[in-house]
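Data first, discussion second: the structure below is written as structure tokens.
A single protein chain has been removed from this complex, and every other one stays in its place.
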Amino acid sequence: MHDTTTISDPALNIEHLRKDFPILDQTIYGSPLVYLDNAATTQKPEAVLKAMDDYYHTINSNVHRGVHYLSQRATEAYEGSRQKIADFINARHNHEIIFTRGTTEAINLVAASFGKKFLQAGDSILVSAVEHHSNIVPWQLICEEKGATLRVIPVDDNGELILHDLHRLLEGVKLVAFNYVSNSLGIINPVKHIISTAHSYNIPVLLDAAQAVQHMEVDVQDLDVDFLAFSSHKLYGPTGIGVLYGKEEWLNQLPPYQGGGEMIKTVTFEKTTYNDLPYKFEAGTPDMAGAIGLGAAIDYILGLGIRNVRQAEHNLMTYALDTLQDVQGIRFIGKADSANRAGVISFLVGDIHPFDLGEILDKQGIAVRTGHHCAQPVMDRYCIPGTVRASLAVYNNREDVDRLAAGIRKAAKLLLG
Amino acid sequence: MHDTTTISDPALNIEHLRKDFPILDQTIYGSPLVYLDNAATTQKPEAVLKAMDDYYHTINSNVHRGVHYLSQRATEAYEGSRQKIADFINARHNHEIIFTRGTTEAINLVAASFGKKFLQAGDSILVSAVEHHSNIVPWQLICEEKGATLRVIPVDDNGELILHDLHRLLEGVKLVAFNYVSNSLGIINPVKHIISTAHSYNIPVLLDAAQAVQHMEVDVQDLDVDFLAFSSHKLYGPTGIGVLYGKEEWLNQLPPYQGGGEMIKTVTFEKTTYNDLPYKFEAGTPDMAGAIGLGAAIDYILGLGIRNVRQAEHNLMTYALDTLQDVQGIRFIGKADSANRAGVISFLVGDIHPFDLGEILDKQGIAVRTGHHCAQPVMDRYCIPGTVRASLAVYNNREDVDRLAAGIRKAAKLLLG
Amino acid sequence: MTIQEEQQEIIADFEYLLNWDDKYEYIIQLGKELPLIDSRYKTEDNLIRGCQSRVWLHADFLDGKLSFTADSDAIITKGLVSLVIKVLSGHTPKEIVDAEITFIEAIGLSSHLSPTRSNGLLSMLKQIKLYALAYQAKSVHS
Partner (left out) sequence: MTIQEEQQEIIADFEYLLNWDDKYEYIIQLGKELPLIDSRYKTEDNLIRGCQSRVWLHADFLDGKLSFTADSDAIITKGLVSLVIKVLSGHTPKEIVDAEITFIEAIGLSSHLSPTRSNGLLSMLKQIKLYALAYQAKSVHS
């Protein structure tokens, strides 16, 4: 067992910041909780919960249309969060930030609205072989509706996208959608290369950044990406809210997605005119408390320093890969080293079924995810029923990794025994 | 000024339950807050905030797919809320409850999915003249896409739907969508009559219950309604979550709305099969905390007793109509008495612009809504720029009403003075 | 007087009005006082549609200076409109473009400047700036 008082990164005191997450301090079946299911959802620091509680205790009110004091304060707080998000990903304008329920809804919005306007029979949408279902099914739905086809960037045995055929794959493609970091393999994809290649054919790109924004700096202008989606709940923020970023020139071209309050300028039964960005895409009462909670989560991360987070997680990832490598029979699915990896380690041990391994880990208080991680095509690609996935957040420490390694050994002994 | 310790309804001690809503206890511009914007959004009792806080502090985890302990507890809590909602509206099955962001999204879901499957050029959708934009625009969008038309049940000078032509209006209609209680006029519509008439032609009905569920018992089996939508944030619950109820036989017929995690059974790039109800319609990570908060809100209301709530609000409404009637120059928009009214009183005073009146009320700490209340066609119908809307919740008392009446008098004096 | 001085004067006037009702009474009085716009200019073209109140704005350009007349359906907005016109009318496009309107905030009606309320006054201020910008561009090119 390593000395957990040794902090791998001097800029962040992990033991100290763990106190911001009191949920971590509990026992499961008699063992202290080791929470390594962060790619599914992260825990929330007290500051996020307090921001939402404060909102509900002081200014809760419907936004935008109110003359009265509370409504104005609520609107300022809600729009303040939008500005924080714009700054966080370096969007040019705050009206390029659309609040959605999460990554899934953000992608559905683009698939439906972009598809409605730009997709025709015979066209293609290009995704990669390592996508989450949320970046596959919305495209399947719209492709089916429009008679378009879904094309796939293949992946090699190591989990890296095979890009030498990219130019050919881009023929007839109307939009490219792929993830920055794969949730099943943890591999950081070569986003800039793919974006600039697509752009050389004037093809826009949507980036699924659900597994990226919590781990590294993401700058939409530097990436020059056209659309970007992420979820609050994976970024230390509340559930039920997420973000679609879109370049103004793209968002202005898209027809509205949902209809309702806020997204219109004038309504008559004969003719309705739509509101400006971002409201055109925010029908109905928004999740005010969620947006404010997400703003607080971003404040929290910026307070830690996103580079410090990346560094601390990088160090822990290096340690984890080293430590797990020594476990007998372990196979990593996705071969990236810690420099090209963020958050996720997927693995199998011998021919142990991931479900069995996960259950025995759970009994030891270790929370990992097992199964296909909503990325069934990835499992099919590697002909496996699923993987065990351990995923890191900034509050994880070496003790968590040690407990995981010991837990796997114990499980293997029981299961293979 | 009336003695506020006189409780109008013996079953509920309003002064006591106001303590559950500490936000009410604040001063705005030096005056104690009078919150009468409840139709826009209600305040949340401590029990709701605590339920969400507890969730985040103890079991926060992604639902459904996790093997581990926290995920199982989170799933149980999330599904427990679904069951509470099913019981609350007396749904036959809990899988008839779909979590959405709110009423707006619920209606958009039905408009898109029902429209995709059942709507053809030449068909009609029938709404009423007193709908919220959220129950107009989604139908406009799908009608435009399908070449169908939107037809409108007219309204009379008193705000009552004109139904003698209903049989003729129903010709060629594929679905009827209207609200239980109008958010702009507060009038309770004759839902059973409209539903049974529509059913006599086998036309399904969607009921927008956004302004109903918080005020009275709603029983979907008794109403025999096919779809019903409401928002948590108007029902003492958190923002960002709401409900679509749909009869199993209808929901099973509708194609999925959004694609993504959870809503599928198997995914390959060639073929995707969809999950069973309710998951087919819940793509992506749901708003776990929101769902749990809504469950707690329902517990809170059931704790008060929904009939007690109705009775207390009815008494206050009677008092409010009586009291406001005495204000010189007041005109009620929508003429229902308190028996046919829920929550909302819309009015104008002389030719004072509602915006002016709202602003002077705000300066006195009185929060009302002014404008078209996202029901512009209603304003057009009565040729008014908007109304001042005071809307009640269970925590409002006679003092609130007295303050409102006094505030209007003061405003009128200033503005006409 | 410069735009700045005009604003200072208004702010000073309001300092004597201690209560919010006195302030509003004064603004409402201003709103009532004079028809601000010739009715033939109250056209759809000159209409600025806010979410809550509507404003009609007409601009005249004479001797290098812009002057404005306006109206609103809401009386408080109208009172503020009358103050805005007092401050900005009769100045050159450049002066107007460069002007910072601070008095509305200073007299405690900042909510009228909040884009979230999307009311007519804010849109009117934007429109005035746009007129001024247009005439400024013209005079540079001519």
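Per-chain numbering from 1; labels A, B and C assigned in written order.
The rule we apply is simple: contacts are C-beta pairs under 8 Å (C-beta built on N, C-alpha and C of every residue); 3 or more make two chains touch, one makes a residue touch a chain.
Values in this document were obtained by computation on a predicted structure and should not be read as measured data.
Visitor: So there's a chain missing from this view; which of the remaining chains does it actually touch?
Guide: A, B
Visitor: One chain isn't shown here. Among B:65, B:116 or B:410, which residue touches it?
Guide: Spelled out, the listed residue whose C-beta touches the missing chain is B:65.
Visitor: Out of A:41, A:370 or A:397, which is the one that touches the chain we can't see?
Guide: Final answer for the missing-chain contact: A:370.
Visitor: Of the residues listed, A:48, A:263, A:296 or A:360, which one is in contact with the missing chain?
Guide: A:360
Visitor: Spell out the interface residues on chain B facing the chain that's missing from view.
Guide: Touching the chain left out of view, chain B contributes residues 63-67, 72, 75-76, 79, 265-266.
Visitor: In the complete complex, which positions of chain A touch the hidden chain?
Guide: Residues 29, 352-356, 359-360, 363, 370-371, 385-386, 410, 414-415, 417 of chain A touch the chain that is not shown.
The working rule: only the chains that are shown with their structure count from here on.
Visitor: Using the definition of touching given at the top, classify the network of chains in this structure as line, ring, star, complete or other.
Guide: complete
Visitor: Just how far, in Å, is the C-alpha centre of chain B from the one of chain A?
Guide: Going by mean C-alpha positions, chain A sits 32 Å from chain B.
Visitor: Between chain B and chain C, what is the separation of their C-alpha centroids in Å?
Guide: Centre separation, chain B to chain C: 39 Å.
Visitor: On a C-alpha centroid basis, what's the spacing between chain A and chain C, in Å?
Guide: 47
Visitor: Please set out, as single numbers or ranges, the residues of chain B touching at least two other chains.
Guide: Expected reply: 29, 355, 358-359, 370-371.
Visitor: Going by the touch rule set out above, which residues of chain C reach two or more other chains?
Guide: In chain C, the residues touching two or more other chains are 51-52.
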